[in-house]
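What follows is part of the complex, with its chains left where they were.
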């Protein structure tokens, strides 16, 4: 065990209310040596697909042994399960709502999933509205102290899954859609880099043709609408030094088409 | 002393300006071993009651020995005191504006309060507009190095206090109000869980009756207006998978009534 083990936090709590801070306190109360890393607390409220794409972009960068506490949890207080997922040699503590399952596609080995049932690792009393503070955070703390996932509950073999809408083959190319908008207003689609590698292929978003294919934003002059391969490995539509979401009034779900060149 | 002592930061500075970052630098300049934990920098500017409720929700979760630096400070540069408060086996460095005093109700022992007067623990010169950087952060750093609160200044026995508006008994129940709105738009009131335990009691917010009493948000179908006990231990009004503040146009101060069942 590390002298100062890392636990990351990802939530949809925002930072005006004390929920994130309370979870940090609980982590340190269980193990005062933890290094806490904020992944984000700005996930749009209860947006499981956003959370799933966020985790897909972030978790694979972390080293083996990292523990992630993930709280986007519209079902808090119901009988939905809470999970400890072992994947990519890391551990995720997460409600059973599928938001971690895009990561499974990136892993060589299938995940080991434990349903959290051992209440002795929880904070008491458990508030029915805040399992992040009262179950997930203290369990993460105990993992850093050497408790094994198998001690936390019972193995699960089925769980909720989330999937992205699949792009469709059309007569002359591929039809997909925007699945994520980043903080610059860049529009990330569900079309894989491999499906749009031909630089002659024409890209259209909504009814707007995208005039330029580039490698990087600054390959075009400021204000130009461009298509490129995002750092996610997916087709992305952007405005060089601008905000494509605002300029095109585009959002998650806006259709995108790639015509064979 | 811990090898990597924890200091938390709570401010109303936001993150666009360098004020939070400057405080972090000063902490590490005094003691490079500190682990810094962000509680929040999104407290609404100069909103002492918001800060007080935030601290009440967060500080009790932290372990003994934690040091908190709290900068919501409309009186910066005046002769208002700066305090080191020992409470709940933790230490708070905070302007004397009452924002920590809701915590005193949760403690078994009265707080020990020191007025910071020993300028040798401060950063020089002290800017009259930024005591967080020049007094509170360096003092926190020195506390982690083993300086005792009594060395920081002189004991105080009176200080500013803040209190929530008290709910009033009415002919047929209890009248209170919204005191905090969280990031989901959930409305936390000043009515204690004990004052509204009867599941038959009718809850009204403004002129709107709340149709459902639930244990957890997801006990009602999405969009339903519900009343429940918040993780603060107070009556809360929410919209399942929605935003009650927006839907009801409610805010801090909106009246809430609980009728005996």
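We call the chains A and B, going by the order they appear; numbering starts again at 1 in every chain.
As a convention for this text, contacts are C-beta pairs under 8 Å (C-beta built on N, C-alpha and C of every residue); 3 or more make two chains touch, one makes a residue touch a chain.
Nothing here was measured: the structure is a model prediction, and the numbers come from that model.
The complex is a homo-oligomer: every protein chain shares one sequence, and counting across the whole structure file gives 3 copies, of which 2 are shown.
In this text, only the chains that are shown with their structure count from here on.
Put simply, the C-alpha centre of subunit A and that of subunit B have 30 angstrom between them. Residues of subunit A touching subunit B in their complex: 3-4, 12-26, 28-29, 32-33, 35-36, 38, 45-46, 74-78, 80, 127-130, 133.
In the complex of the two chains, the subunit B residues touching subunit A come out as 2-4, 6, 8, 10, 35, 37-44, 50, 53-63, 65-66, 180, 182-184, 215-219, 228-231, 236, 241, 243.
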